[in-house]
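Down below is the structure, laid out as structure tokens.
Every protein chain of the complex appears in place save one, which is left out.
What follows is chain A.
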């Protein structure tokens, strides 16, 4: 990088020949997707539970517990998970990384969904009940559609958190499983090769593409009305 001589695509070629690195990239993406997916499901249920807690004290206690993972430093979370997994006899690798990512993504989802829930008028549920909706109907046809913007926001927040997490992942990777951030960090001793730059460029284009696709999907869906959908 010291002196710029011209343009080349060599580094892209080298990147695609490096199967190990490609596996790591795919690992990172899969972990992020699955962690976001599962933590969104758990997080939504958690937010509902907090929202429906009758006593004020229970609500506050649950919320504070939820915030523990957000306020505690990543390094502490990572080290604790390492100790937990090794004590429980869980082999470090894909599942240890996935479990820890799910764990630190859930509070984020909860925090994204809660405001939507408290914004929802309770009379909506009462009205649905009045018209004969069962518990499941209320959940799937009233609550979920209403809070869906919060769910999507939570999902994407969780996705990005998981995607770029370094500190926690660093502790719980092992046995041949690694993610991108950890791998790039361990290249630091010998200087980072330019094919990492090529990879970053591709990942950037990929995320841009996702954003564009997401934009068109949400634009197409708009006429369906806001709030209660089909």
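Brief remarks on what is shown
Basically, a residue touches a chain if its C-beta (ideal position, glycine included) is under 8 Å from a C-beta of that chain, and two chains touch if they have at least 3 such contacts; residues count from 1.
To be clear about the criterion, contacts and distances are computed from a predicted model.
The subunit not displayed here is recorded in UniProt as "Extracellular solute-binding protein", chosen from "Imelysin-like domain-containing protein", "Extracellular solute-binding protein", "Phosphate transport system permease protein" or "Ca-activated chloride channel family protein".
From the options A:15, A:48 or A:82, the residue with contact to the chain not on display is A:82.
Considering the full assembly, A:151 is the residue among A:15, A:48, A:111 or A:151 that touches the omitted chain. Although one chain is not displayed, its contacts with chain A can still be listed: residues 1-2, 19-20, 22-23, 26-27, 29-30, 33-34, 36-37, 40-41, 82-83, 85-86, 90-92, 96, 140-141, 144-145, 148, 151-152, 170, 174-176, 178, 183, 185-191, 193, 221, 229-230.
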